[in-house]
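I have a structure I would like to understand better, so I am pasting it below and will then ask my questions one at a time.
With one protein chain removed, the remaining protein chains of the complex are shown where they sit.
Chain nomenclature is as follows: A, B and C, assigned in order of appearance, with residue numbering initiated at 1 for each chain independently.
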Amino acid sequence: MSTAQERVHLSHEHALRLLREMLRIRRFEEKAAELYSAGKIRGFLHLYIGEEANAVGVMQALTEEDAVVATYREHGHALARGLPMGEVMAEMFGKVNGSSRGRGGSMHIFSAPRRFYGGNAIVGGGLPLAVGLALADRMLGRSCVTACFFGEGAAAEGEFHEAMNLAALWRLPVLFVCENNFYAMGTALAESESNLDIAAHAGVYGVPAEVVDGMDVVAVEAAARRAAHAVRQGEGPRFLEARTYRFRAHSMFDPDLYRDKAEVEAWKERGPILKFHDWALGSGLIHESGVEALEKEIAREVEAAVAFAEGGAWEPVEDLTRYVSTGDEAAA
Amino acid sequence: MSTAQERVHLSHEHALRLLREMLRIRRFEEKAAELYSAGKIRGFLHLYIGEEANAVGVMQALTEEDAVVATYREHGHALARGLPMGEVMAEMFGKVNGSSRGRGGSMHIFSAPRRFYGGNAIVGGGLPLAVGLALADRMLGRSCVTACFFGEGAAAEGEFHEAMNLAALWRLPVLFVCENNFYAMGTALAESESNLDIAAHAGVYGVPAEVVDGMDVVAVEAAARRAAHAVRQGEGPRFLEARTYRFRAHSMFDPDLYRDKAEVEAWKERGPILKFHDWALGSGLIHESGVEALEKEIAREVEAAVAFAEGGAWEPVEDLTRYVSTGDEAAA
Amino acid sequence: MSEMRRITYREAVREALREALSRDERVFLMGEDVGAYGGAYACSLGLLEEFGPERIRNTPLAESGFVGAGIGAAMNGMRPIVEIMTINFSLLALDQIVNNAATIRHMSGGQFSVPLVIRMATGAGRQLAAQHSHSFECWFAHIPGIRVVAPALVADARGMLPAALADPDPVVIMEHATLYNVEGEVPADGELAVDLDRAAIRREGTDATIVTYSANVMKALAAAEALAGEAIDCEVIDLRSLRPIDDATILASVRKTHRAVVVDEGWRSVGIAAEISARIQEQAFFDLDAPVERVCSVEVPIPYPSHLEQAAIPQPETIAAAVRRTLRR
Partner (left out) sequence: MSEMRRITYREAVREALREALSRDERVFLMGEDVGAYGGAYACSLGLLEEFGPERIRNTPLAESGFVGAGIGAAMNGMRPIVEIMTINFSLLALDQIVNNAATIRHMSGGQFSVPLVIRMATGAGRQLAAQHSHSFECWFAHIPGIRVVAPALVADARGMLPAALADPDPVVIMEHATLYNVEGEVPADGELAVDLDRAAIRREGTDATIVTYSANVMKALAAAEALAGEAIDCEVIDLRSLRPIDDATILASVRKTHRAVVVDEGWRSVGIAAEISARIQEQAFFDLDAPVERVCSVEVPIPYPSHLEQAAIPQPETIAAAVRRTLRR
């Protein structure tokens, strides 16, 4: 059944790569939280801590030609997609050397070279966009996949359904990835969906769906490879529901009073980094010394990213109205 | 299994009533088409001809306390719900003695005494309204049903899904009735839905759904009684998909070039009135003389309705801005 | 005169909600995260415990769906207060607001009223970037069949809700997100409901009239303070109601000062400020000594960095400069 493309090659290098990518996100965000308290980052900041296995696992299944659409909780996706850490950090500072020249901030990270289409802060709003990206790829004869990430909260929005139907009806190359962390802000899944099985909402459109343990990076990668392969073969859209959890509050404004402490702790014990680290160590795929080196390397990367952001310039106020229309970037 | 309330009592009177109600709609609309050509009715006019069994069947399952929400193709529903024919006709003329004082016209028939909540011309827009009506009934401890009619085209709209989820999540007393006539204007079902089974879209929310032959008034009534009974018992929403067909074009502006003539003819042969008439006659439930009397009675009713509409006054232009806010009806 | 007490704008909203829920069993609050979370801006914190999940009704993310449900419930005997988390997401519910809430009464020839209150947080100023900093008050103010109000003062945040609930037609309350932490005074006792029809003069003056609403009232007052130091005496009008607009109060002031500046956080083109400007020149043209000035947001999606965001929206300095222009100083 499984072809070469579908199988996960768990070499030493690959294991280290998965761990590195997850750790990069974790350390980056821990720093971001610190910098938020220090007032360097402002506005909304939605941490991805606890969910790293999803972005990292899925990105393994994508090529450079593929496209990615994400939400406001997208630093993890941006980093895993290969955006330079400094540019992401600078964006969160609002500096000109940020990925979106600082115009977008934490919720609007974009990258043309990485085909990273945001950074969309309207829940559900990214799905029709992904459908359109995939439609263009298909019409232009490219065999790309558009991976579209969103939370389980989006499944209640009409746009989710409109997009699912369009993608299925037109058999478009979209890989929908629902990161089901069981809460939409303070609203538990059972409060928002009459059917707790989110994947069923894809199934009804005839979109094959798979539920995967979103705390297990290897499982996510394997499922994403299977799904992306099918999409790339022209089989139409696929849907992945990754069951996961955010360890932090919804945003820096959220006192997180609606979740049971014990529930949070139980999920933390299944943390994707912890789990993969222990497993890979136990199975001899990686070594403690390698992990230490990794941590050091990442600490340096984060430090450099902060320095890059600190060193970035502020957009001059005279340029306020640039980037509204094409051509006006030449102005000023 | 079936309780008294669920069974259809096909007495002579009831059979005659079903036939009468369907014929009233048919003759009323035939006259309306004529009057449209004569310029007495203007704007959009969406005929229900061919679909009469649905409104008539479902209304048998409702009590006076129940509520009805319909679309722009709602003359049939209005008549079957008991709105005086004259008021409906006068509304289509735009006269003050119309059900909405002529302000709404063909697409916006409302009636407070009949709990008839439109006449909604935005596809899908009536569903959230029905959810809210049912929510109020539930919160106020009334055991009413809200019957909400819409076409299969609405199933692609996000609002359909938002409403379905809310009704299911909150177990609200809504009876959703999808009149699947296989076309949304010129768009065939297969062009608009990846899953041709519309009822499946209710099922995924856990809303029990039944598919019924919308050309068979007795089948519709039976299914509607079962569903309405369950809703009234507090079992939450129910979904009925009535498979039906419109014999005329979408509206008076539609040249109807997208449907196969043979397809239309085949459906006409299964026409709800034709079919029921022949069956009831054959089984001795009704008699030809009874039908003739009925036709005469209805012809008189239609004639009277036209006379009522003709005799109605035009709203004075000075009253243009009345009915925008509560209290301003007292003005002028 | 009754005594006053100091509370925050947020507390004022919460108190008004609690009062409404206590007074009238038909009232319920519905919206995203109004329950356990306590509302995105903590306005309903504690109400779930007090009134239970039927009346503090958490909804899924489905703006069109739950706003439509609010309309239906309002038409059928309830008095729903629907909270749209922010005005940014109200775009997903505009069809229901325009085509049902605002229209059903007229379309039905007066048979059905829609006694619905919709609250939403609005505005920029918190570095939330382009998709989360909108000011679409002008869109709402364009729609016949609804009333649109915007409390600037804590007393209005407290008093507009009961007044809105008393209105038999839909009322939209625009709460500016930067105001929730602001403290202000409300009467210690007696009836707190306010008159929704009237604008208010927040500062009297003789040299120029500044017309504004919501969070910009404070900026206008700051500008007026600064200008007082230059011996320019401004009158500051808080519109309070964006639909209908209280022409009389505005015109009386302009006829006195002969100069007007309209301040609006919405983008300049086709916004509230254009309407006020048009009304003033239509009705007080020959009383004007200078063109009516507009100070609005620059026509750019609101950028994330603070310095650009602040440059995009009205400021006391830009307001003062506009006043000076009308006085040719």
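Everything that follows uses one rule, which is that contacts are C-beta pairs under 8 Å (C-beta built on N, C-alpha and C of every residue); 3 or more make two chains touch, one makes a residue touch a chain.
These numbers were taken from a predicted model, which means no experiment stands behind them.
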Neighbouring shown chains of the undisplayed chain, as defined at the top: A, B, C
Of A:86, A:158, A:236 or A:312, the one touching the omitted chain in the full complex: A:158
Chain not shown: contacting residue from C:61, C:129 or C:221: C:129
Option touching the unshown chain, where A:169, A:252 or A:298 are the choices: A:169
Sole residue of B:44, B:247 or B:279 that reaches the chain not shown, by the stated touch rule: B:44
Residue among B:32, B:156, B:169 or B:199 that touches the chain left out of view: B:156
Interface with the unshown chain - residue positions in chain B: 42-44, 94-95, 102-108, 120-124, 153-154, 156-159, 184-187, 191-193, 254, 257-258, 314-315, 317, 320-321, 324
Residues of chain A (touch criterion as defined above) contacting the omitted chain: 67, 98-104, 108, 110-112, 117-120, 122, 125, 127-137, 139-140, 158-159, 162-163, 165-166, 169, 322-327, 329
On chain C, residues whose C-beta touches the chain left out of the figure: 64, 88-89, 91-92, 94-95, 98-99, 102-103, 106-107, 129-131, 134, 138-139, 141-145, 243, 245, 266-267, 269-275, 277-278, 281-283, 285, 288, 290-294, 299-301, 303
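The rule is short, and it goes like this: only the chains that are shown with their structure count from here on.
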Identity of the chain that, by mean CA position, is farthest from chain B: A
Rounded Å distance between chain B and chain C, as computed from the means of their C-alpha atoms: 40
Centroid spacing, where centroids are CA-atom means, of chain A and chain C in whole angstrom: 36
Residues of chain C whose C-beta touches two or more other chains: 59-60, 62, 64-65
Junction residues of chain A - those touching two or more other chains: 156-158, 191-193
